[in-house]
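What follows is chain A.
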Amino acid sequence: MARKWMLLVLVALLLLPMAVSAQETMDDMAPPPGFASWDAVLEEARGQTVNWYMWGGSDSINEFVDTFYGEPLLEEYGITLNRVPLADTVDAVNQVLSESEAGVGPGEGTIDLIWINGENFFTMRQAELLYGPWAQNIPNSMYVDWENPAVALDFGRPVDGYESPWSSAQFNFIYDTARMSAEDLPRSYAELTEWAIANPGRFTYIAPGPGAFLGTRFVKQIFFEVSGGQEQWVGEFNQELYDQWAPVVWELLNAWEPYLWRQGETYPASEAELHELFANGEVDFDFTNLPSGASTFIETGQIPPTSQAFTFETNMIGDFNYVAIPYNAPNVAAALVLANLMLRPDLQAAQVQPANGFGLGYGIDVSTVSEEEFIAAIEEAALNMGAGAAPAADLAASLVSDIAAEYQALIEADWEANVLRR
Partner candidate 1 sequence: MSRVKRILFYAAVVGVVLALVLPIITFFINAFAFRWFYPQFVPNEWSLQAWERIGLIPREGQRTLEGWWRLLSSGSDVINALGTSLALGGLVTVLSVIIGLPAARALGLYRFRFKRLVEFMILAPTIVPVIAFVLGLNINFIRWGFSGTLLGVAVVHLVPVMPYVVLTLSGVFANYNPEFEEQARTLGAGPLRTFWYITLPSIFPGLVVAALFAFLVSWSQYLLTFLIGAGRVITIPMLLFAQASGGNNAVTAAMSLIFIAPAVLTLLLSARYLSGEASAVGGFGRI
Partner candidate 2 sequence: MTHVVLQKLNKVYPGTTQAAVQDMHLDIPSGQLVALLGPSGCGKTTTLKMIAGLIHPSSGDITFDGASVLPIPAERRGAVMVFQNYLLFPYMSVGQNVGFGLKMRGVPQKTINQKVIEMLELVKLPNIANRRPKQLSGGQQQRVALARALITAPKVLLLDEPLSNLDAHLRDEMRELILSIQRQLGVTMIFVTHDQEEAVLLANQIALIFEGVLQQYAPPDVFYRQPISERAARFFGGVNFIAGTRRGDRVTTALGDFVFNPAGKDSAPEGAVTLTIRPEQIVLQPADTRNSIAGRIRARIYVGTYTRYKIVLNDGSEIEATRPGDVGSLEEGDAVRLAFPEDRIWVVAQR
């Protein structure tokens, strides 16, 4: 008996310096609130189940999450991933809101992590429904370029460490090379207007509204073009600026209506609906938010294999999306571990490849990665972007950042009043 004890003490003594040194490497970084150290987080997270509420409409994304995060979480950290699919992220916001209304305290809630950005984040932040700040207190946040306004500002609002980036996306169009050639493609809204008039009934866009942010983004980009550029929209919400240009945009969209699919009587409500219209040849342009462009949807068989992504010359909105932890998350530690894992460069390299089913862009700044095996993974990913993607140069050249979240709700409501119901 005594010998066994001795052995244990010895082992403990041997391990102590290692633990201390591990502590040291993170000395420059404060632990997330409520935890003594990152090790304490790992310790507490072991055995927990992380309830991740995320939009679940894409099975390939679901599959990606289960494979690329679920397995390492369990194997490396002893955490079980419970991914809860949502029809719309606002459902999760509403859930936390209802819980807070019902007086549910910290640790007693149901949601550990939400895939979130923009308006939903803004709502939760405003109602103080989030745990934090923590996003700059997890180890892998060192790969994140927090200086980049597109990361530090979510729809023009400061992130303040209450959400951690996961991936990035950029608006781009899809066309079918079997139906038209690259020379005929419109490269601006002005050209799109001409194209639509010349090809009546062959174009439509996703109705801006809840759960259909690509539609909102499509309209937002018109604001940029008609007002002469995106720069003036960056920063605080500006009602005057909006009021100045909104009538112009509505006028344009109304002028389109007779030339749109179904004469603009109705609009597709979701991305999936537009994919279907495009695939069946009802319209000639499709939208996506994926840097891999058409590749992902060619893979799933949702659109013809001859499809190809393209961009306008400018004003293609790109942004980051994030994960946030509700104030009442029952498994904060596990949520932190997951958020940290998502930033690991090899997994980031996995998520950009269409074949893996996720196909969104990097959440980290790849130039900060110095580990060799990670660099190799990133280089390999670059070769696998698929034939359906828009040229990387076009994407980079047309990229603009998104703007204050207030515009989104405003555009959605006004579009409905001034275009849909006119």
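How were these candidates chosen? In short, all candidates are chains of the complex that A comes from, given by their letters.
FYI, a residue touches a chain if its C-beta (ideal position, glycine included) is under 8 Å from a C-beta of that chain, and two chains touch if they have at least 3 such contacts; residues count from 1.
On a predicted model such as this, the values are computed, not experimentally measured, just so you know.
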Exercise for the section: Could you check which of 1 or 2 is in contact with chain A in this complex? Expected result: 1
Problem - Complex interface listing, chain A residues touching candidate 1 - result: 51, 53, 56-60, 62-63, 66, 83-87, 91-92, 95, 98-99, 101-104, 110-111, 211, 269-272, 275-276, 279-282, 300-302, 304-305
